[in-house]
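Every protein chain of the complex appears in place save one, which is left out.
Chain lettering (A, B and C) follows the sequence in which the chains are written, and residue indices restart at 1 in each chain.
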Amino acid sequence: MSIPDLQKLLADFADRRDWGRFHTPKNLAMALAGEAGELAAEFQWLDPRESAEVMHDPAKAHAVRMEMADVLSYLLRLADVLDVDLDAALREKVAINEGRFPAE
Amino acid sequence: MSIPDLQKLLADFADRRDWGRFHTPKNLAMALAGEAGELAAEFQWLDPRESAEVMHDPAKAHAVRMEMADVLSYLLRLADVLDVDLDAALREKVAINEGRFPAE
Amino acid sequence: MSIPDLQKLLADFADRRDWGRFHTPKNLAMALAGEAGELAAEFQWLDPRESAEVMHDPAKAHAVRMEMADVLSYLLRLADVLDVDLDAALREKVAINEGRFPAE
Partner (left out) sequence: MSIPDLQKLLADFADRRDWGRFHTPKNLAMALAGEAGELAAEFQWLDPRESAEVMHDPAKAHAVRMEMADVLSYLLRLADVLDVDLDAALREKVAINEGRFPAE
């Protein structure tokens, strides 16, 4: 699915549960930080080599995928309620970083 | 752009700077948590109404968009190095949540 | 207990479990971010008034206290392995902030 289609899927999910009143930008940014913390926790005791092999264990791989989905879902919801075009924002940031970090 | 196209853009950006050795899953998960914290910081002292109007101030709006781009970029890089299909992961998570939180 | 006594308690706890090899500064900083995310999650859907009353519910109050203890324990462990005097660091930061944010 495209980013806008995924946003539509999530907006419908929230609407059917009347969760719109909870989905203020502040609350969504806070939920995103919480999920990013949970994703980081999956890697916190791993050394670099172990972190590269984290997907070899099916249960761990599923946990990582679901935490990544949680991060993405709150980011997409936040972009939706703030009317931010994530694709354009990312390309703008990459252009800024091209100037800040010139390639060799 | 599609999610895979954005991932390609970011992978090329990293490759041209020889940043691949820094982009272990552990480091990317940690960078993602850091950026999510910076995004949350944009909202930390706002009340719910102020948070809904955060994009009315152009400078603040730009800061929020760029923090969101940072979060997305590390999430896309992490998905790339772990070979996670974010679109499929999100749809799987939504399906799980349909069961956990039945709509009225 | 004083901060150094709490640090000694935590260091002994870790030593008896041979956890010292996991407690690199990087891993502890990552664990701290994870716990801070879990603490934030306790408040993410609350409005300001509800957040002020969060300790009225005994089960929720216990969860909040235990998440705060987790954050403190990783902060104290990190200070211990980096040989940072947290008391002195906090007083230095307050002195810096006295200059940055003059009181009326």
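Everything below uses one rule, namely that a contact is a pair of C-beta atoms (placed from the backbone, for glycine too) under 8 Å apart; a residue touches a chain by one contact, two chains touch by 3 or more.
These figures come from a predicted structure and were not determined experimentally.
Of the candidate positions B:Ala14, B:Met30, B:Val54 or B:Leu78, contact with the unshown chain belongs to B:Met30. Counting the whole complex, the residues of chain B in touch with the unshown chain are 22, 27, 30-31, 33-38, 40-41, 43-45.
Residues of chain C in contact with the chain left out of this view: 1-3, 6, 9-10, 13, 16-18, 24-27, 29-30, 32-33, 35-37, 39-40, 42-43, 46, 48, 51-52, 54-55, 64-66, 68-73, 75-76, 78-79, 81-84, 86-87, 89-94, 96-98, 101, 103-104. Residues of chain A in contact with the chain left out of this view: 26, 29-30, 33-34, 36-37, 40, 47-48.
Simple rule for what comes next: only the chains that are shown with their structure count from here on.
Separation between the centroids of chain A and chain C, computed from CA atoms only, is 25 Å. Computed from the mean C-alpha positions, the centre of chain A lies at a distance of 4 Å from the centre of chain B.
Residue positions of chain B touching 2 or more other chains: 26, 29-30, 33, 36-37, 40, 48.
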